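Here the complex is missing a single protein chain, while all its other protein chains stay put.
As written, the chain order gives the labels A and B, with residue 1 at the start of each chain.
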Amino acid sequence: MSRDILAVDNVNVHFGGIKALNEVSFNIQEGELLALIGPNGAGKTTLLSAISNPGLAQTGSISFRGEDITRLPTHRVNRKGIARTFQAGEVVRSLSVRENVMAGGVASSELGWLSALAHLKKSRAILDELSDKADELLRLVGLHEQAGMLAGVLSAGQQRLLAIARAMATDASLLLLDEPGAGLNEVEKRHLARVIQSISQSGKTILFIEHDMDLVSSVARRLMVLDRGHLIADGRPEDVREDPAVVTAYLGVSGQSDKKRSGRSGFHPVSGINARKFLAIQDLSAAYNGVPALNQISLEVQDGEIVALVGANGAGKSTLLKSISKIVQPLASKLDFQGQDLRLLAADAVVQRGVSLVPEGRELFAAMTVLDNLLLGRQPQFSQDAWWRQLLSGRSKDPKLVQRLDFVYGLFPILRERRHQLAGTLSGGQAQMLAIGRALMAEPRLLMLDEPSLGIAPQIVADIMKALVELREQGVTILLVEQNARAALEIADRGYVLASGQIMTCGDAMTLLNDADILQAYLGGGDFNAAEAPRIRLAS
Amino acid sequence: MQELLQYALSGLVTGSIYGLIGVGFVAIYNATGIINFAQGDFAILGAMLAISLVSVAGLPLWLAILLAIALVGLIAGAIERFAIRPAGNNVIRGIVITIGVGIVLQGSMAVIWGTDAFPLPSFSGDAPIRLGGATLPSQAVWILGIAAAVMVALNLFYRYSYLGKLFRASSINPFAAKLIGVRTNTMSSMSFVLSGSLGALAGIIVAPIALTQYNGGLSLGIKGFVACIIGGIGNPVGVAVGGLLLGVLEAFSTGLLSSGYKDAIAFVLLLAFLFFRPEGLFGALKSGRR
Partner (left out) sequence: MKRYLSMAVVLAAVCLSGSDYLINLAVIVGLYSLPALGLALLWGYTGQISLGHAAFYGLGAYGSALLSMRLGISPWLSILLAMAMVGVICKGIGWLVFRLHGHLLAMATLGMGIIVHIGLVEMHWLTGGPNGLTGVPPLSFFGWELISSTQVLPFIWLVCLAALYCSENLIRSGMGLAIRTVGESEMAAASLGVNVPGLKQAILVLSGLFAAASGALYAHYIGYLSPGPFDVGFSIKLLLMVAIGGFAQIWGVVFGVLFVTILGELLKPLGGYDIVVFGALLVCVILYCPNGLLQLAMRMPFKKTLAARGGES
């Protein structure tokens, strides 16, 4: 008979004013294998952290095998039987693979300082034991051939497997895995799935965070969905996938309540030599934080379009925008903007060429006023000024600046009202408007936005989308990354759907909006297989 | 009572120097996340250069001062370019490198100028000033005045000048600065130049009343750092207040206890704040390079 191994009760976690976890409660039974999914910023990693380091929870309680662990420090929690892995792997690069795993077993061994210092028989015996156990675990995760190599030479995906083996060396009965599959290719993911299943079969309880729906579907028997700190679904994968709350959380809400889609409907891409290739990307691959994020992506944006990039998180959408901005250095056979090769340019030069990025999370200068933030947005123009002018003058009376400010205030009137307020005190929606306004100050030809609707009330999302349409009328080309696929596709001319670093499908926005396949791209299930999805390539 | 006033005033004088040194720390820390252990040596270097330019090259005082400040600024920029930038993002490496740089500066000064202590002529003669029963060298007025003027100028710079706003912005959110087209390397360089100049200025204005010696840098630098910790390193005004506080406490301890323990005051305060209130009285401490 299985019993509860973990009971989480009404846990709340605050981080500086933001509620990362909100009244989260659930139980896990011994031997379960469950996945934790949810959109960006939902709080999944925070939940794992709260379980392994319960001090994070401001209220609520966590019990392990009936014992309250809420007051325990991390290492004591581990001693009780809970181990976790981290998104970044965190392996010791200067130790060998085997030694890394052995390190996991040290705390549970009975090694004392005295025997370590004096090299007593006990110390040697423990070392042998640790080594044997490590070899066993490495065989389990498929790394036994690399056992003697330095951990630093492993690929990111392999380092994650190593971290799993290391966590198991602690003899924990509950394993918390944070995105074990990030950056793995198809073959490696199938291997990972087998590893997770065999670990589960050996009696361990596993809770893992993942974005890859195929992986999740093939392995997990129970799915929990977090959205903005709330647990919104918890049950069998088939049931969760159909849950309307889950679908909404992933695909988003319509950005326009009852208004018909305005602007150019039925936009047909102009093909052949008549297409003005504004932004042309071919075979772009990029990694982020050492993890491969994009695999041979090709796409185009034409002058005056709004192109939406949608897909689940972990799909690589952010990395694509960062690659265009050269914040991340990609490899590509072509990365052209208005005929100029961006591949050799540094990030500041790209901004000078007229490509502005509104990043995920806004990234405002919180301790400075709205007006100052907008002023600084004009950096590409001001940096051409004489240095003494930049030094001595605030540049705030510059006529071109004033003109541009009026334009931005016209789009977002609330910014004019609050121009002397500190940016850090704005509400989420206002902050997003400011971030967009700041990017607009540089008079970009191409405006890229990364998840502008994240954490913003639907009405404000509608306002922002309206502003984007307005901008298109003014001749600004827009590349819009959104998890809220509905809102994005409603205003876009065309769309691309990304999953696992590749383009799944693309085409006319209206068509995509009504396509059931998109649902599958986000939530997996059935026989949806990344490698086999139909791909519509634009004629080039 | 007179004595107390004396202590307080002389404490304010030394305190404003500590504040100036501290603000130099802040400039570099905000741009690079590194604590520049060689900051005090910039001050000594500035003073030494000014002294030589006056006594050896025979330049008028004001010219020597300006040149010395400019030279130290340039040297600081070169240090950033060749010793700091190659170290990348690793904070500990950066710290140890600045320690090494400080030692090189110190040793070079000993080679060039020897181990003697040197004076710089007072800016306006030697006649002391009387203030409510306390006596101060005339240079003290210069020190207080210049330090205050520099603080005001910095404040105006950060608040009203476009370049100053850019500086502030780069330290508040380096990622966002990159997004709007700022080159982080340029910001780093400029912060070192600014910091070197501020340090040199501090060393020069105090040189007439405190003999300058090749190894004075470490002590000065640490006091400046203590000012940062007391005030909170994100906040130039806080740092200035921290410096003044430290100066006054030191002066009182010298007067009422013994002079040997004077230095210990700084360190005890340092440790107390580090252990119990690392963000300082006013500021929010950012932990290392973002």
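The criterion applied here is as follows: contacts are C-beta pairs under 8 Å (C-beta built on N, C-alpha and C of every residue); 3 or more make two chains touch, one makes a residue touch a chain.
These numbers come from a predicted model, not from an experiment.
Within the full complex, the residue among A:94, A:289 or A:459 touching the omitted chain is A:94. Annotation: of B:96, B:117 or B:149, B:96 touches the absent chain (contact as defined above). From the set B:66, B:87, B:134 or B:281, the residue in touch with the chain omitted from the display is B:87, counting the whole complex.
Listed here are the chain B residues that touch the chain not shown: 34-35, 83, 86-87, 91-93, 95-97, 99-108, 110-111, 115, 218, 222, 225, 229, 258, 260-261, 263-264, 267-268, 270-271, 274-275, 278, 287-288. Residues of chain A that touch the chain left out of view are 52-53, 73-75, 78-79, 83-84, 86, 90-96, 98-100, 102-109, 111, 113, 115-119, 123-124, 126-128, 130-131, 134, 150, 163, 166-167, 169-170.
What we mean here is this: only the chains that are shown with their structure count from here on.
Residues 157, 160-166, 168-169, 172-173, 175-176, 178-183 of chain B are the ones touching chain A in the complex. Of all residues in chain A, only 325, 327, 346-348, 351-352, 356-357, 359, 363-368, 372, 375-377, 379-380, 382-383, 387, 390-395, 438-439, 442 touch chain B in the complex they form.
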